[in-house]
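After the structure tokens below, expect a handful of questions from me.
Note that this complex is displayed minus one protein chain, with the remaining chains in position.
On to subunit A.
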Amino acid sequence: MSQNIVVPTMAEMMSRGETPEVLFWVGCSGSFDDRAKKITKAFVKLLNKANVSFAVLGTEEGCTGDPAKRAGNEFAFQMQAMMNIQVLDGYEVKKIVTACPHCFNTLKNEYPDLGGKYEVVHHTEFLKSLLDQGKLSIEGGQFKGKRITFHDPCYLGRANKVYEAPRQLIEKLDAELVEMKRSRANGFCCGAGGAQLFKEPEHGDKEVHVERTEEALGTQPEIIAAGCPFCNTMLTDGVKFKEKESEVKVMDVAELIANAEDL
């Protein structure tokens, strides 16, 4: 996992007079969280492999404002949104891909009303389209026959009805996709959304992420696949809590594909 990755920024591209096809919105987790950075890199490797013309905003990117909005702080949210829209419009961005369903939802659904209108796709949808266009091929490799269960992120699934793309990608790995009882529209939250990731839970019998992890472990998986850096954190914590980290891995769909390709 050490070969170089190529990550052009919008500013660099602009100075070269180039316009990328798509902007990769990395997000705060993807930029700063140690676990999520690995997902970011895995996705970049796939973009490099498929020769996608993309760029990131780098230091010009700022939080979409999602956690502030869900916590009830419209001011902080709208300030972030307006600043980001200025930057995005300055680069005449048309299409955005992101590996974070929260950024995805906010950019896709809440920015247009504030003047930021872009085509926004989740990285699983984007990878699926690369596959369909023949720009990327997936071989089962090390995941052949492995039991993988997919956890639907609320802001990808219910919030935006993207259920199939991540599943189709997992199936391409020749893995055995096993479903939890509560999946797709009935998916059960990992416990992070609504700004819960940033605070202690209220008093109760159990933590939400433990409940969800137990359900995932109930499918006897070798891998729990996620499509969201927050879900990834919560489920990883859950697996540790259940002392199963030596048997069960929590991985992003992009990491699965990148690993299968030995990238």
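We adopt the following convention: contacts are C-beta pairs under 8 Å (C-beta built on N, C-alpha and C of every residue); 3 or more make two chains touch, one makes a residue touch a chain; residues count from 1.
One rule holds in what follows: contacts and distances are computed from a predicted model.
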{"item": "Hidden chain of the complex, named as in its UniProt record, picked from \"Ribose transport system permease protein\", \"Cytochrome P450\", \"4Fe-4S dicluster domain-containing protein\" or \"Glycolate oxidase\"", "value": "\"4Fe-4S dicluster domain-containing protein\""}
{"item": "Residue touching the undisplayed chain, where the options are A:61, A:125, A:237 or A:255", "value": "A:61"}
{"item": "Given A:31, A:168 or A:259, the one touching the chain that is not displayed", "value": "A:31"}
{"item": "Omitted-chain contact residue, chosen from A:208, A:224 or A:250", "value": "A:208"}
{"item": "On subunit A, residues whose C-beta touches the chain left out of the figure", "value": "2, 5, 7, 9, 26, 28, 30-32, 37, 40-41, 56, 58-59, 61-63, 65, 67-80, 82-83, 105, 108-110, 113-114, 154-155, 158-161, 185-189, 191-196, 198-208, 210-212"}
